[in-house]
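Omission of a single protein chain aside, the complex is shown with its protein chains in their original locations.
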Amino acid sequence: MMKRIGILTSGGDCQGLNAAIRGVAKGLYQEFGKDVEIYGIKDGYKGLIFGEYKLMKPNDFSGILTLGGTLLGTSRQPFKTMRVIDENSVDKVKGMKDNYKKMKLDCLVILGGNGTQKTANLLREEGLNVIHLPKTIDNDIWGTDITFGFHSAVEIATNVIDCIHTTATSHGRVFIVEVMGHKVGWLTLSAGIAGGADVILLPEIPYDIDKVAKCLNDRIKAGKKFSILAVAEGAISKQEAALSKKERKKARENFPHPSIVYRIAEELAGKVDNEIRVCVPGHFQRGGSPCAYDRVLCTRLGATAARYIKEKTFGVMVGMVNGQCVPVPLQDVAGKLKSVPVDCDEIKAARQIGISFGD
Amino acid sequence: MMKRIGILTSGGDCQGLNAAIRGVAKGLYQEFGKDVEIYGIKDGYKGLIFGEYKLMKPNDFSGILTLGGTLLGTSRQPFKTMRVIDENSVDKVKGMKDNYKKMKLDCLVILGGNGTQKTANLLREEGLNVIHLPKTIDNDIWGTDITFGFHSAVEIATNVIDCIHTTATSHGRVFIVEVMGHKVGWLTLSAGIAGGADVILLPEIPYDIDKVAKCLNDRIKAGKKFSILAVAEGAISKQEAALSKKERKKARENFPHPSIVYRIAEELAGKVDNEIRVCVPGHFQRGGSPCAYDRVLCTRLGATAARYIKEKTFGVMVGMVNGQCVPVPLQDVAGKLKSVPVDCDEIKAARQIGISFGD
Amino acid sequence: MMKRIGILTSGGDCQGLNAAIRGVAKGLYQEFGKDVEIYGIKDGYKGLIFGEYKLMKPNDFSGILTLGGTLLGTSRQPFKTMRVIDENSVDKVKGMKDNYKKMKLDCLVILGGNGTQKTANLLREEGLNVIHLPKTIDNDIWGTDITFGFHSAVEIATNVIDCIHTTATSHGRVFIVEVMGHKVGWLTLSAGIAGGADVILLPEIPYDIDKVAKCLNDRIKAGKKFSILAVAEGAISKQEAALSKKERKKARENFPHPSIVYRIAEELAGKVDNEIRVCVPGHFQRGGSPCAYDRVLCTRLGATAARYIKEKTFGVMVGMVNGQCVPVPLQDVAGKLKSVPVDCDEIKAARQIGISFGD
Partner (left out) sequence: MMKRIGILTSGGDCQGLNAAIRGVAKGLYQEFGKDVEIYGIKDGYKGLIFGEYKLMKPNDFSGILTLGGTLLGTSRQPFKTMRVIDENSVDKVKGMKDNYKKMKLDCLVILGGNGTQKTANLLREEGLNVIHLPKTIDNDIWGTDITFGFHSAVEIATNVIDCIHTTATSHGRVFIVEVMGHKVGWLTLSAGIAGGADVILLPEIPYDIDKVAKCLNDRIKAGKKFSILAVAEGAISKQEAALSKKERKKARENFPHPSIVYRIAEELAGKVDNEIRVCVPGHFQRGGSPCAYDRVLCTRLGATAARYIKEKTFGVMVGMVNGQCVPVPLQDVAGKLKSVPVDCDEIKAARQIGISFGD
């Protein structure tokens, strides 16, 4: 009997989405041969709500392994941004359930990050067969050692720091590079170590600006005329960390610039002698072709999703744990954020070679 | 008799400085064998003024071909930023002359951009033997078809646009990428064409924001959900272009953000339906290893400088004209800015394939 | 009235073919709007002979700027390899003429190298409207300063030499890297200089193995334990150069390995103390995404071809001369090989920094 499988990508795009889609599709065609139809749902959950999708052909999945972005399009997950539907979320879920049934799907494969995963779990609770693949450059999904996109973004952010290094040394400057990562520090930690940063500021370790300044001044005294700071976009000072969420938001509004590195540059300006410059590579970190690591990861996750469909293992995320693909029940992980443990092996190693975390 | 040659790098660093230094040095050692001493002057003209330099050994120039930045260090040219010396510029020039004589130099090889070149010419007028090598990612030096650093920066900026492309298409967004280039548009023009930008805004062609908006909306109507704008850091609107320099400066101060792309994003916000995002890669464009093109260019310019020293051809820039290294008298070119001619072949080609310049 | 334009790519593929095709197509759609039909001819002249082509749509040319290879497919030019048609070449030309007429083409745009250009000229003599775009990583086409693909291949070959450098220095070895370039040395010369090679062997400068060995031994004596040789696939020894073409072919047959670097390694083995290794990156040099330089070049050449069609400038190659796109009559250039002049500026610069050409 014909299997009908839907695929959608939701949330911010990143490297490897197409590689993972290809893994799922090639896996399904191998498992079911001509007895499977794959439906590409357009622009994330939005396409499921409004019934925008199309039947894909095997050729649609050829030559996409190296392609950045997502051929299906994406959108932010529905419960925050899709104001076209009323505030009561029931309607949207109903829309998705209705279309799932109308399309007669046997399973919906959902590629996305934390928000996407929460919605996937909601659909599971509503009785839909779903499988989730963990996509994000932030690596902040609970239940999997690694998410796809992460290592590609690390390569890009590291390359930026490498390039900044040569100009920092030539001019004897302090350079502050803002690295993505949303509310967690995984990306900054890896790129900071890989790029040879002298200071790494993470959301998980609130910084003391005086300690940061001292570290920079100590370097100058030691004859090192330049310094590199890798700062997570979610970095936070000790003062801010002591505030309530509301107070913190208000305090941020007083500083006009959206990027925290400008504020840190200002805070440091009076305390450090060297010239200070900032660099905010931004969305660039999420784009382009996935690195080899991510292509292998995506292919494995995708192929495993196809196997789970064959085996009727639904309601799970395909996680990568200790090098093995495993089914992780969505109910156990949905909504949980995986922060960097402050005493983890990687941070210990970074401290051991003299990197300061500003604490 | 022993030849004594000084080398300095001045102004913003860029890719290829070390490759060019290596070209000069290897060329000198070939020409003069053991009868030459090369002095590396520290941190640009500053080192010449204050007599900070050291005798280099052949090994110092090994393995530096691929290295970004400058091993000699650099600083902004003296007449703007070196306030330690009094406002009367004579002192600084005197300091440089005195050290040149004290060091008993036969020639001073100076690597730098426009400002550097002006000072080089001043030293020539004062009777010093100087040779200038045209360094800048901006490609804005009169008298040479190409400057080193330019093509390396084009590769980086193009790579940024490539990566932005995948996220722009996935989300159906307008992305505005700010490209370096100081007051001219060479870098943006090349990176914009190479990156497949839909709109390119240059200092040489003041833009009309309504025409830019129309172009973006036309694309949306034609079913293209995303657009890429490559905007030079020196881009300027028609209204601004009509202002006096003073008025213009004042108008800019009213907008808090240092990067013009934020202002353009704001101007477009009401006029275009799509979500708009900006990306400012910044200094990153000037760093890292030079591309192969620049390494060959630097080697040729450097080796030619060594030959000119042998032939006592002083007071010139080594220019690259129609594929040949030629001596360009500094008095003919110092202080002249090479802008993009608005009717040049490259802009014509860009228009022919439908790229809008917002005019 | 509807214009009907054919495009084909012939000969070995290289970087930038799709970028050039896109330039032609976007240029044509801008010039003629809906009044143009573009026919993609399959697999080079073969598709023209056998009438295999299809009408392209504007969307076919979207997103191909960065893509390696050619979406039209290619084949070696017909007069050497297409044995399906009889030895009398008239038939093939007739086939092409017939299909050109059957397709009611106004012009045929032909992308290819030297062999392709010869056939293009033949078609011109037969009365067809043709425009040729100079494609080859070899840069050996007469009448243009540069061909597309060249700089992309230089970047790759240089990157290979860079990587070989680190292993050569670590082990203190002699490494011989074979660089493509067919019968000329442009690619090897540029990659050799950019990669910091110590010895460069080109077809244009027959080498003396004893001089090569001496250069390597001199380096060892000077304390440099490693050396890099960049060798063109068409490199030739002085002994071989003295032979007739027939004798030379026979001599080569005695050496079993297809790559000349193996023979050179054998010749050096007795004469040099260090361990010798070879590296033959091969076809890899022709693949992947074009570099920014080539993308701009291809866009300009393609857009200019579209303009020439509008202006009815036929029977020409679009050449790049001193930075300008110019029409070069095919009859003036077809069949002429552009070798590296042995006294050119670039070779002089290479010698000036101590690179040996083994002569």
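The chains carry the letters A, B and C, assigned in the order they are written, with residues numbered from 1 in each.
Note that contacts are C-beta pairs under 8 Å (C-beta built on N, C-alpha and C of every residue); 3 or more make two chains touch, one makes a residue touch a chain.
It should be emphasised that the depicted structure is a prediction, and the values quoted were computed from it without experimental measurement.
Enquirer: Taking the complete complex into account, tell me which visible chains touch the one left out.
Expert: Spelled out, the missing chain touches these shown chains: A, C.
Enquirer: Considering the complete complex, identify which of C:167, C:239 or C:322 is in touch with the unshown chain.
Expert: From the options C:167, C:239 or C:322, the contact with the absent chain belongs to C:167.
Enquirer: Decide which residue listed in A:23, A:95 or A:143 touches the omitted chain of the complex.
Expert: A:23
Enquirer: Decide which residue listed in C:30, C:139 or C:159 touches the omitted chain of the complex.
Expert: C:159
Enquirer: Just name the one of A:190, A:237 or A:259 that touches the chain not displayed here.
Expert: In the complete complex, the chain left out is touched by residue A:190.
Enquirer: Decide which residue listed in A:76, A:92 or A:151 touches the omitted chain of the complex.
Expert: A:151
Enquirer: For chain A, which positions touch the chain that isn't shown here?
Expert: For chain A, the residues touching the absent chain are 22-23, 26-27, 29-31, 65-66, 145, 151, 154-155, 157-159, 162, 190-191, 193-196, 291-293, 295-296, 299-300, 302-304, 306-307, 322-325, 345-346, 348-350, 352-354.
Enquirer: Spell out, residue by residue, where the missing chain touches chain C.
Expert: 9, 12-13, 15, 17, 43, 67-70, 73-75, 156, 159-160, 162-167, 169-172, 175, 256-257, 277-288
The rule we apply is simple: only the chains that are shown with their structure count from here on.
Enquirer: Which other chains touch chain A while also touching chain B?
Expert: Neighbours common to chain A and chain B are absent.
Enquirer: Which one of the chains is farthest from chain C, going by Cα centres?
Expert: A
Enquirer: Could you give the separation in Å between the centres of chain A and chain B, each centre being the mean of its C-alpha atoms?
Expert: One centre to the other, that is 35 Å.
Enquirer: Starting from the mean Cα coordinates of chain B and chain C, work out the distance between those two points in Å.
Expert: Distance between chain centres, rounded to whole Å: 31 Å.
Enquirer: Return the distance between the CA-based centres of chain A and chain C, expressed in whole Å.
Expert: About 42 Å separates the centre of chain A from that of chain C.
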